[in-house]
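All protein chains but one are shown in place.
This part shows chain A:
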Amino acid sequence: MYPFGRGIARHLPLALLMIPLLLYVVFAFGPSMATVFFSFTDATGIPGVRWHFVGFDNYRKLLFSSDQAERLRSIRNSLEFAFLVVVIQNAIGLFMAVLLNRKLKGDAFYRATFFLPVVLGVTVSGLVWRMMLNPMSGPMGELFKMFGTRSNFLSSYDAAFYWIIFVQIWMYMGYSMTIFIAGLQSIPRDLYDSGHIDGASGWKAFRYITFPMIAPAVTVNTLLSIIGALQTFDIIYVLTNGGFNTRTLALDVYRDAIANNTTADYGLASAGAMVLFLFVFVFTVVFMYLLRRREVDL
């Protein structure tokens, strides 16, 4: 029952909801849908030029054109980026959450510190790591020297991509950790007490009590990090701008659409966005199915 009056007052909630709804439809949902349409045209950024439907030409161009090797590497990079980020970020996030969930001196300070990079944002975090990884004078170079080795870090064709992954995990581990901690705090203490009587402690307690109980947090973290990792490109933009074999699908979409202003290719960029969406969709559905089934099994 709606308590706030009848008649015209009854429509106030909907009227106010229409503002965010309209913004969402016009600037987010609508454009997302229109991407499908754009991907089948030869639209460019040049004003006054007529568009035509070109069928699957953009998709063909994306996969089989002269820069095929680069394009395929972008796709492979996207998948590798997502896989490594999801696995490592959540593993460390969960590990740290379990560690900090127990009484530990100064735990609030540790949590706040691990979350700090999210607050600093991608520009600040990215530039800080460009300083740290400066091959000429950065401290990481000195650290490597101590171990008798060296690297060009973000200017290395082999390693730059993995340093970006490292920075990405550095930035968002605290976010995963925070979600895991909230999950851990919702577990009733007496579960562990009764588990203890049954001989479940240490690893066993984690395996049979903790891990099943935080299934919702695992689901949220996995999905958020899969989607985030596949769609992110601002960190790459800040660290290498796609140089040194660090392009991904998401960065390519941006570059095709905007970055090369004179040759902006809306059709090609949209086709890239659709391929990226296909990955996001497939992984989300598969993981949602697997994780939900695990939640129900309890």
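What we mean here is this: contacts are C-beta pairs under 8 Å (C-beta built on N, C-alpha and C of every residue); 3 or more make two chains touch, one makes a residue touch a chain; residues count from 1.
In this text, contacts and distances are computed from a predicted model.
Undergrad: Looking only at the UniProt record of the hidden chain, which name from "Succinate dehydrogenase cytochrome b556 subunit", "Carbohydrate ABC transporter permease", "Heme exporter protein C" or "Penicillin-binding protein" is the right one?
TA: In UniProt, the chain excluded from the picture bears the name "Carbohydrate ABC transporter permease".
Undergrad: Residue-wise, where is chain A in contact with the chain that is not depicted?
TA: Contacting residues on chain A, toward the hidden partner: 1-5, 9, 12-14, 16-17, 19-21, 23-24, 26-38, 43, 95-96, 99-100, 102, 104, 108, 110-124, 127-129, 131-132, 134, 137-139, 142, 170, 178-183, 185-186, 192, 196, 201, 216-217, 219-220, 223-224, 227, 231, 233-234, 237-238, 250, 253-254, 257-258, 266, 269-270, 273-274, 276-277, 280-281, 284, 288.
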